[in-house]
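Right, I'll just put the structure down here and ask away after.
Here the complex is missing one protein chain, while the rest keep their positions.
Naming follows writing order (A, B and C), and every chain is counted from residue 1.
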Amino acid sequence: MKFNISSNLEYNIQSPSTIILNIHALRTSSQQVLKENLAIEPHLESDELISITKENKFLRINISDPVTLKISYNAIVDSYYDLTDLESLEDVPLANLGFYELSFLNPSRYCQSDKLYRFANNKFGNIDNAFLKVIAITDWIHKNVEYLSGSTNSQTSAYDTVTELAGVCRDFAHLGIALCRALTIPARYYTGYSYKLYPPDFHACFEAYLGGKWIIFDATKLVPLNGLVKISTGRDATDAPVASIFGNVQSTVMKINCECLEESFIPYKYDQDNLKGLSW
Amino acid sequence: MKFNISSNLEYNIQSPSTIILNIHALRTSSQQVLKENLAIEPHLESDELISITKENKFLRINISDPVTLKISYNAIVDSYYDLTDLESLEDVPLANLGFYELSFLNPSRYCQSDKLYRFANNKFGNIDNAFLKVIAITDWIHKNVEYLSGSTNSQTSAYDTVTELAGVCRDFAHLGIALCRALTIPARYYTGYSYKLYPPDFHACFEAYLGGKWIIFDATKLVPLNGLVKISTGRDATDAPVASIFGNVQSTVMKINCECLEESFIPYKYDQDNLKGLSW
Amino acid sequence: MKFNISSNLEYNIQSPSTIILNIHALRTSSQQVLKENLAIEPHLESDELISITKENKFLRINISDPVTLKISYNAIVDSYYDLTDLESLEDVPLANLGFYELSFLNPSRYCQSDKLYRFANNKFGNIDNAFLKVIAITDWIHKNVEYLSGSTNSQTSAYDTVTELAGVCRDFAHLGIALCRALTIPARYYTGYSYKLYPPDFHACFEAYLGGKWIIFDATKLVPLNGLVKISTGRDATDAPVASIFGNVQSTVMKINCECLEESFIPYKYDQDNLKGLSW
Partner (left out) sequence: MKFNISSNLEYNIQSPSTIILNIHALRTSSQQVLKENLAIEPHLESDELISITKENKFLRINISDPVTLKISYNAIVDSYYDLTDLESLEDVPLANLGFYELSFLNPSRYCQSDKLYRFANNKFGNIDNAFLKVIAITDWIHKNVEYLSGSTNSQTSAYDTVTELAGVCRDFAHLGIALCRALTIPARYYTGYSYKLYPPDFHACFEAYLGGKWIIFDATKLVPLNGLVKISTGRDATDAPVASIFGNVQSTVMKINCECLEESFIPYKYDQDNLKGLSW
């Protein structure tokens, strides 16, 4: 599936600053970047940072003088996804999880799974199949949490959202992750470009480790799962922020776009007729 | 209904201290104290404090020297309760609430109703009758919160309990109160002696203001509602602690008892066949 | 000291609603209301509510149809204050506190003194004189907490402010109260009109009970203490909100004013040369 993605960002910078951006389409075995262009105006010192697990690619820009900084990123991406029968998407026994997957059972800044054991087990503990468990989690979040722009801030965590029941995609993702981990299902935060998201923006959702695969879930149900273009994954939003800003910087413009370049895009969402887990 | 109640408390006191106890059966128009005896050993300076609203009667003891303090309280109490049909137990319109009742809509230290609006309205908002609303709240708490001694401490609040789903009578009461207030139903904390509570102890539950009466509710469902002997009411546990201790004091003994002096005690709890609200 | 105070409020009301306003100058023995005028446009059903302790006077307005509601309040007030030497402003021993004052030792929704014992005692515990203790508290808050409009919201409490170190007058007051209570000094929230507050607004500060008097303190240090006109006191902002709104209501206008009608106003603030406690 080919997508044309772009982001145009502008920052008003007042003092020596460092900005670390997380906007590149990730290059993976199932997501090829066919063409990619990045423009930084004015030209400034920058470098790329790649995590040891290859999950994240950051662009670091160092600014020494006051300036209006414009960043234009554009890429054409081709991605391939798999659909796996729910019967195959069982819990991986703890005895078989690798170190990497085990680390996604830990609570994190925004996903305090350690405080949600009872809640998660009361609500979802008696569902046998692990994939259906996570489906039930996303259904519960979708039904109970109101999608409300501006209702939360950068300190809002899953522990807040489970009670206050309002938030944005980031909050939906954090709650989904926390509930999975509370049920001993590894779960990680996922950020990406998203086809058919209105208004266009970066999107956040999450992946759960089932049957040996990282299966994508989105409790907001705002977009087709097969319309996502991966930027990065991590423990929660701390690992995968769009921009980490150090210094006196105002974000003034943020235009995101994601188009599908294929004629026939058949949106895939989980429902009664579509109970196969999507992974890349 | 006549009850014989008693409490025997012992404190090991190391330094000049003040202890404020909240153990007297309250004297109200529907709760007569027929006989009452209080012994403080050794004899120490003490006085009684009564709140301006007559809801609380405190015993203040000032201790200047290290001592083992024994307090024995015993009373025979006669109380009268009413049962009111649920049809009469509607919300009192805001326009008709008095100042006193309005104050029990406010959030308090342990009952952060301001953080539970969505939760309360999602879960209980569409129940018409106010009495049935509060019944639904107590049923939800009873079903979802595990009664677990030692699972909480003096800092635990309704906001914790609604997510962590474990607690003791005090926590059950705080959550019930917070959910009522979030639904614009005045609710107050109630402490008392309780017949048929095992192991015997002081008990905490709550009252909601419905149809112009303070109706009793107990989400623990541990005791018959008509077996309660009132000590005090307040916003939450801060207003009605068994003992407020200032100084270096260890509580070493706490024996509570409550017997019914009538031959025929018919326990009253709310259920399908008993949907009349109990008040005094 | 005579003051001319006024508030003009406008609300855009969409559905049947109740608004409870807390804007009247309180009538007390040391604060006479010489002239008072209240206009509600359009004319709507309203009533006044006075607390049993006479600390609060609320105006309740019931609105049944969509309307733009305008409230104009104006009063001329004459107030008398006392200054008391710090030597007389010692802690009142617990043994001598009345029930009313004792209740202001309790933690409340926004003043979690129970979580601040160590902090308060570490920082201020070794100051002997109680008045100087509270002065030290306000100095610490003033020095460490940044006054920053918009940095907090209606859920922000003293426990947040003591760490996050930013807030508005309400947050400064809550933290002052919590620290006093943690030191066993009764403290209550105070709202009023304030002379020389820029931009003009309602103001919040706090009173501590010292030497048998409620002494005023203001950690914001924005206004002269003798320029305050009392609206109400309570445990914290929950008891003394400018407006409690039930229904679909937008606040559109809020203009507050406070002028001094005397030629010679000598502002009084605590400092090295002014260490007498101000009370009314």
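Here is the rule we go by: a residue touches a chain if its C-beta (ideal position, glycine included) is under 8 Å from a C-beta of that chain, and two chains touch if they have at least 3 such contacts.
These numbers come from a predicted model, not from an experiment.
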Which displayed chains the unshown chain touches: A, C
Chain not shown: contacting residue from A:Ser79, A:Gln112, A:Thr138 or A:Thr220: A:Gln112
Residue touching the undisplayed chain, where the options are A:Gln14, A:Ser30, A:Ser51 or A:Thr68: A:Ser51
Hidden partner chain, touching residue among C:Glu10, C:Asp78, C:Asp139 or C:Glu164: C:Glu164
Residue touching the undisplayed chain, where the options are C:Tyr100, C:Phe119, C:Tyr147 or C:Tyr268: C:Phe119
Hidden partner chain, residues of chain C it touches: 115-116, 118-119, 122, 144, 146, 159, 162-166
Absent chain, residues of chain A that touch it: 18, 20, 45, 49-53, 56, 58, 60, 62, 94-95, 98-100, 102-103, 106-109, 112, 114-115, 154-155, 184, 238-239, 246
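Heads up, the rule we're going with is that only the chains that are shown with their structure count from here on.
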Topology of the chain contact graph, where touching chains are joined (line, ring, star, complete, other): line
Between chain A and chain B, centroid-to-centroid distance (C-alpha), Å: 47
Separation of mean Cα positions, chain C and chain B [Å, integer]: 31
Rounded Å distance between chain A and chain C, as computed from the means of their C-alpha atoms: 45
Touching two or more other chains - residues of chain A: none
